[in-house]
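Before I ask anything, here is the structure I am working with.
Omission of a single protein chain aside, the complex is shown with its protein chains in their original locations.
Order of writing sets the chain letters: A and B. Residues in each chain are counted from 1.
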Amino acid sequence: MSTPLLVSQNLTMRFGGLTALDALDLTVYEGEVLGLLGPNGSGKTTFFNVVTSLYTASSGQIMLAGQDISHKSPQEVYFQGVTRTFQRSRLSLPLTVFDNMVIGNYQHLNLGLGFNLFQRKRLRQQYDEMVDKAHTLLQTFNPGLPQKLFQPTATLTMIDRRRVEICRALLSSPRLLLLDEPSAGMTHDETNELMDDIMQVRGLLKPFTIVIIEHEMNVIQRITERCIVLNFGQKIAEGSYEEIVADPQVQIAYLGQEQE
Amino acid sequence: MSMEVFSQYLVNGLMLGMIYAMVAVGFTLFFGVMDVIQFAHGDVLMLGAFTALVTFLGLDAIGITNPWLQILIMLVVSMLLIAVVGALVAKYLILPLKDAPPLNTLLLTLMLGLVLRELVRLFYPDGSNSKPFPRLLPDHELHLGAFSIRADSAILLVAGLVTIVALHYVITRTKLGLAIRAVAQDGETARVMGINFHWIVLLTFGLGSAMAAIGGIMNGLYYSEINFGVGLLLGIIGFSAAILGGLTNVYGAILGGFLFAALQTVGSVMLPLIGSGVPSSYKDVFAFAVVIMLLAWKPSGLIAERSSERV
Partner (left out) sequence: MLHTLKPSRSLLWAAMVVAFAIAWGVLHAESEFEVGITLVAIVVVVLAARWLRVAPAVGASMNDHPRSLGWACILGVLLLTAAFYDDHFALLLLCTVLLYSVAGFGLNIQFGYCGILNFAGAAFFGIGSYTAAVLTTHTGTPHLLVLVVGGLVSALLGSMLILPVLRTRGHYAALVTIAFGILFKTFLEVNDTLGGPQGMRIPNMNILGWQLNEDIVIGDLDISFYANYAVLSLVLCVIAFILVRRLERSWIGVSMDMVRTDEIAASVFGVPIARMKIIAFTAGNFLVGVAGAVYGLLTSYVAPNNFTFSDSLILVSMVILGGIGNPWGILPAAAIILILPEKLQFIQEYRFLLYGILIIAILLFRPDGLLPRSIRNFFPGQSRT
């Protein structure tokens, strides 16, 4: 049995009168690809935001590899090997693709003032390393991308921007990757290609854990091993894709109460 | 301290608080609907005062001498003109920069304030010097027991109170107020609900600027003079007061205004007591230092500022 990597215990998130997460108990196992499903507003993105410490939970705990990360800063969570993408693409458009991507590998950058201002040769070495890594990664997703490495991100198509965002999350070889609706705005074919590329990268490294929020059931069926369905901030179903699709609770949550 | 001196400080503090509150409310309204800091707001107040002065000179010239009539006409003319100015600023300077980084709008309004100050200084006859403002209110003393207050101060305080209550009424009881609150809460949704975002923004800026005009006239009547530079300090103080009050809460802004006035009054009373060499002009230093410290301690104001960022 694989070990739990991310565990939420009794996790509650309240915004004023709105309860987004309601005593959520959820476990993500090391190495798995987990689908996080549920209708809009069920708390999926909120869960990601709490895990990455953009929100502090109202009560309950989040544990990563046995360590309590409920009160850590977003930076500390990142250094524990957690990266993510955002529902609405968060890239800095005036900056180059490289600038945006290299932030993803922050833990391997030397940030000392002395290093950056006065040890330019060594900075050059680190720079070359980063450029190579970015190159290789982008190549997997779109062979045309690496040549745009030093162009402003604003010149890229929406799809390419999504790819860059995913590459940014992959650059540091994370332990846990949180994908928030990565296929939004893409066609079926583009989505399939994207998922294949992500899996390809995952195959080259030690297979890291992925939690993916998606509405495209096709994707969920293809790449996930297990799914968890949320509704109103609570877990209502858990199991393989086939199992949860057949679950009457899930059907009601998505489609509404059946008329008697 | 004698009752007389105390009442003087009290009245002065209340007056200042009233004027600061007028400016602070404007900041809060503008920030609410457009997420912008209108740094020229204090200078709009100054413009209101000068407009009233010019109106007075005009009235005097054509022979209208009844002070109450004068005040009424000055109020109406100034409020209308300044409301239009506010709406024009919104239409041509603020709305076009809606999608630009918010710092750009802040910078622009700062420059606007500079432009307004310079326009008055350069183009009003002898603009660099203070101009006398007419004494239109009765200035005899009223006695309430041991407490004494001048009639004009009393009238101004009441007028300020009436303005604030009227604003409260508009915001909470009228359709306009409802629309303003809707837009302040969530502009996108308000638009979807059928509220004309553009017009509400213009009306809000007009309303806030009209209040500034009232504040400017009050300022002029109280000090019996106005100066082109009065807007800068008032603007900064009003902004500080609005931040103290949380920037999204109109009542917080009013509270902040009175709080700042209290700080200044306390400062001017206490500082000469500390050392004979400490002049009371330090009161501004004192008040600002306290504001900086308050902001450092509780950066979102004493009443929390609502964050509008969605992740």
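We adopt the following convention: a contact is a pair of C-beta atoms (placed from the backbone, for glycine too) under 8 Å apart; a residue touches a chain by one contact, two chains touch by 3 or more.
None of these values were measured; they are calculated from a predicted model.
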Quick one: which shown chains sit in contact with the chain that's not drawn?
A, B
Which listed residue (B:179, B:211 or B:243) would be found touching the missing chain in the intact complex?
B:243
Out of B:100, B:151 or B:166, which touches the unshown chain?
B:100
Among A:42, A:83 or A:224, which residue is in touch with the absent chain?
A:83
On subunit B, where is the contact patch with the chain that was removed from view?
37, 39, 93, 96-97, 100, 102-104, 106-108, 110-112, 114-115, 118-119, 122, 232-233, 236, 239-240, 243, 279, 281-282, 284-285, 288-289, 291-292, 295-297, 299-300, 305, 309, 311
Extract the touching residues of subunit A with respect to the undisplayed chain.
52, 54, 73-75, 77-79, 83-84, 86, 90-92, 94-96, 99, 102-104, 106-107, 109-111, 113, 116-117, 120, 123-124, 126-128, 131, 150-152, 168
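Throughout what follows, only the chains that are shown with their structure count from here on.
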Taking each chain's centre as its mean C-alpha position, how far apart are subunit A and subunit B in Å?
48
